[in-house]
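And now, subunit A:
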Amino acid sequence: MISTQLLYALAGVGLFAIGLRATLLHHLLLPRLLALNVCGAGVFLIFIAIAYAGIEGMPDPVPHALVLTGIVVAVSATAMALALGRRLENIKSDAIKSEATKSETLKSAAVKPEAMNDE
Partner candidate 1 sequence: MIEILWFMVDVMLVLLLLALAWTTCSSRDVMRAVTLFIAMGLLLAIIWARLKAPDLALAEAIIGAGISGALLLSAIRDYPSTAIAVDRSPLMHSIINTFTMALTIVMSWAAWHGLNMSDGVRLSEQVASQLAVSGVSNPVTAVLLNFRAYDTLLELAVVLTAVLTVLILNDKRADSTAPGPLLQGMTRWLVPLLVVTSGYLLWVGAHAPGGAFQAGAMLAAAMILLQLAYPSIHQGFNLYLLKILLVIGIFIFVLTGLWMMSVNDDFLAFSPAHAGTLILVIETAATISIAAALTLAYIGGRPTGWEADNHGNRAMTEKGGAE
Partner candidate 2 sequence: MIDSLAVLAVFFGLFFFLSGSIGLLRLPDVFSRLHALAKADNIGLAFVALGVILLEPGLLNDIKVVIIWLLVMAASAVSSHLVARRALRKERDDD
């Protein structure tokens, strides 16, 4: 039983490490988010490995409850991060557009970048 727990706990550690390495290496938001989710899955796995009590035994329900809330929080945090990322992309593409218009008509572009700085 301890070997099963150890196996899954070490797998959790491995998952966390893989996710952490990728989070640090990537620049783009989406791969980073995926990597962070992998990281989180590793932490969940460590929790559940510790809660495990053998084929016959009843596992500890407290870590199960914690991880359950963790899964739901992780998905809402991912949705939030994606919304933030969309915002950034929109600002970037707006900025490119306003750069383009600036070179053509000077006046109309002057307002937009300022509004962007405030956000």
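Everything that follows uses one rule, which is that contacts are C-beta pairs under 8 Å (C-beta built on N, C-alpha and C of every residue); 3 or more make two chains touch, one makes a residue touch a chain; residues count from 1.
How were these picked? Simply put, all candidates are chains of the complex that A comes from, given by their letters.
No experiment lies behind these values; they were computed from the predicted model shown.
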So which of these touches subunit A in the complex, 1 or 2? 1
So in the complex, which bits of subunit A are touching candidate 1? 2-22, 24-31, 33-35, 37-38, 41-42, 44-46, 48-53, 55, 58-62, 64-69, 71-73, 75-80, 82-87, 89-90, 93, 115, 118-119
